[in-house]
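Note that one protein chain of the assembly has been removed; the remaining protein chains are unaltered in position.
Note that the chains are named A and B in the order they appear, and that numbering of residues resets to 1 at the start of each chain.
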Amino acid sequence: MSESKLVARDVRMAFGGVVALDRAGVEVHPGRVSGLIGRNGSGKSTLFNCLTGFLKPTAGTIELDGRDITGHAPHEVMRAGIARTFQTPRIDFQTTAREAVLCGLFPRVRHGFLSSLLGLPHALAEERAMQREADAVVERMRMDDWAALQVNKLSMGRVRSVEVARAIAADARYLLLDEPAAGIGRDEMRVLADEIRSLAERGIGVLLVEHNFSLIRMLCEDVTVLDTGAVIFKGTPDEARRDERVMQLYLGTAAAGEAA
Amino acid sequence: MSLFGSRPNTWIMAGVGALACAVAPLNPVWLDSVILTGILALISLSAGLSFGQAGILSMAQGAFAAIGAYATAVCSTRFGLPAWAGLALAIALPSALAWGLARMVTRMPELAVALATLALATLLEIVARNWDAVTGGYVGIAGIPPVEGFSVGWRFNILVWVFVLLAVLAYENLMRSAHGRALNIVRHDRTRAMADGIAVAPLLSAMLATSGAMAGAGGWLYAHYITYMSPGSLDTHASISALLMAVVGGAGYILGPVLGTFLLNLLGKLLPAQEAQGLFYGGALILILLVAPAGLLGWLQALADRRTARRARATSNAAAPAAPAGPAAQAGREADNPARAAEPAR
Partner (left out) sequence: MLEYAFRGLLNGTVYALLALPMTLFFTTAATVDFAVGAYALLAAAVATAIPGPVGVLAGLASALAASSVMAVVYVLLKRTSEGGIRVALASFGLSLAIASIVLMVWGTKPFVRQTFMTMLEFGGLRVNPQGLVNVAVSVALVGATWLVLQRTQLGRMMRAAAVNAQGAELAAIPVIGVQCGTLLAGGLLGGTAGLLILHSSGMDFTASLGLTFIGFAAAIIFGIHSPLRCLAGGLAIGVIEALSAGYTSGMVTSMLPSAFMLVVLLSGQLRAGRYSGDRP
């Protein structure tokens, strides 16, 4: 019996002689927000990429709802229901926000290339449905006011929201966010946190990779701490704050987070 | 959405094509030029689709057309099959080759793709020049019969422009669909495409197969018009010209290649000397790359955008500078937003 979750288990990642991950693991459950933190070079991005198919682990497994998806290609992982954002937004700045959301709907396309080419009725019908769906997502994410603006005219916070919207447009069940708070101010961070919280309420499992401990504290029910590729702590954010090893790593950062 | 608004490029093409069919027959020289322009436009469209939308710089479109031309030439002269049977083969063969090529080419950076396709085109040309048994070698194949029912000049002209129109329609259908958007994403950022759930390799294969088919159709038309096919007819020079025309007109725009073909081909005919063609084409390419990298249509769109922006600034008050990015509707001269490419890739 497999419960619904996304799990990385005993993942080892070696690049030549360098071991980036050593028996690392993390779990993401539907409806819960989990955190993954660590210093630069701790391997959290590597683990992130293993989870999303951008890297094939040297050893270990990635399981989605009981199914082994280790080493599957990124687009397959996405279609299986795992969406991701990028730390530096990867988005065509010339498109509008709504277009970006529309692009996220691709995995739901049923008709084929040839049908599009020939303009077959079912393809056209599906396209119309997609356009309506994009509008629905825009409305749900409360982006209506600025959805028609070009992405290069948006603030960073809004760009992040667009990325999140694009990721969930495809009906992903798990959303993996790569440092979404980077480069945005406090107000926008609150907006982002609200968005993430409402996603979790709708049953999506969220994994938050973050430097910003306050966001982690705001949102995450549990947090995994990595250091030099290994898991050194698993627990709630409050417990993490009290753990000596974790605080030693984050001495400076945590203090700044507290003061902020 | 209005009928025009959903497929503006197709309607414009229909208008242009109708004009071409009405005016050209008035003068036999014009007729010949216009027919050849149509055929070249078809090949150029295939180059534009590949480069402008997917970032795959294929310099082998002339070779694909040549394969189509030879296929139908052999079918009709050696096996006595009707031209339409040749069409099926003329579309299928280059399409299959392009599909196979895609598998190899999709992982390579732009420049490498350009060089690899150019090398391939050269190889194919050499093969054509030497494979006496099939292509007639150096001498080529003569006596290709015209298409039944379209042997008269002005009728064939109509056939040519119908083909061009169908190609533009298919192109526009594609760019208005999720697959077209996916192609643009792939061109822009492959990692992004993968994260969007796009299977890049099959998509590019399908796109290249389509462009191969378009070029093959162009070759079919060519063979049945000139009634003679040789290695020199649709050679690397033709491949390069097709690409140039697409870039000059604006590779990212559906009608860019058509515009580019009209300009370069027709203006080229006005040149004092045939030899100066290379100078004209090369010079035009350099000029466009320097002055209007997104091609003529790109330049026109930039002008239009500036005017809209200026007008928006003038009419809006000091408050919110939220310029409504409404459709910069310049009578569909550009394809719709997803196909709007600001530059023909890096």
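Here are a few things to note about the model shown:
Just so it is clear, a contact is a pair of C-beta atoms (placed from the backbone, for glycine too) under 8 Å apart; a residue touches a chain by one contact, two chains touch by 3 or more.
Predicted model, so just to flag it, every value in this text is computed and none were measured.
Contact with the chain not shown here comes from a single listed residue; of B:W11, B:Y70, B:Y171 or B:Y281, that residue is B:Y281. Within the complete assembly, A:A20 is the residue of A:A20, A:A83, A:L154 or A:L226 that touches the hidden chain. One of B:V29, B:A133, B:L290 or B:A314 touches the chain omitted from the figure, and that residue is B:L290.
Of the listed residues B:L120, B:A206 or B:L297, the one in contact with the hidden chain in the full complex is B:L120. Against the chain not displayed here, chain B makes contact via residues 57, 104, 107-112, 114-116, 119-120, 122-123, 126-127, 129-130, 190-191, 236, 240, 244, 247, 273, 275-286, 289-290, 293, 343-346.
In this text, only the chains that are shown with their structure count from here on.
One simple way to say how far apart two chains are is to compare their mean CA positions; for chain A and chain B this gives 40 Å.
Chain A makes touch with chain B in their complex at residues 52-54, 73-76, 78-79, 83-84, 86, 90-92, 94-96, 99, 102-107, 109, 113-114, 116-119, 123, 127, 130, 146, 148-150, 166, 170.
Those residues of chain B that touch chain A in the complex are listed here as 169-170, 173-174, 176-182, 184-185, 188-189, 191-200, 203, 206-207, 210, 322-326, 337-338, 340, 342.
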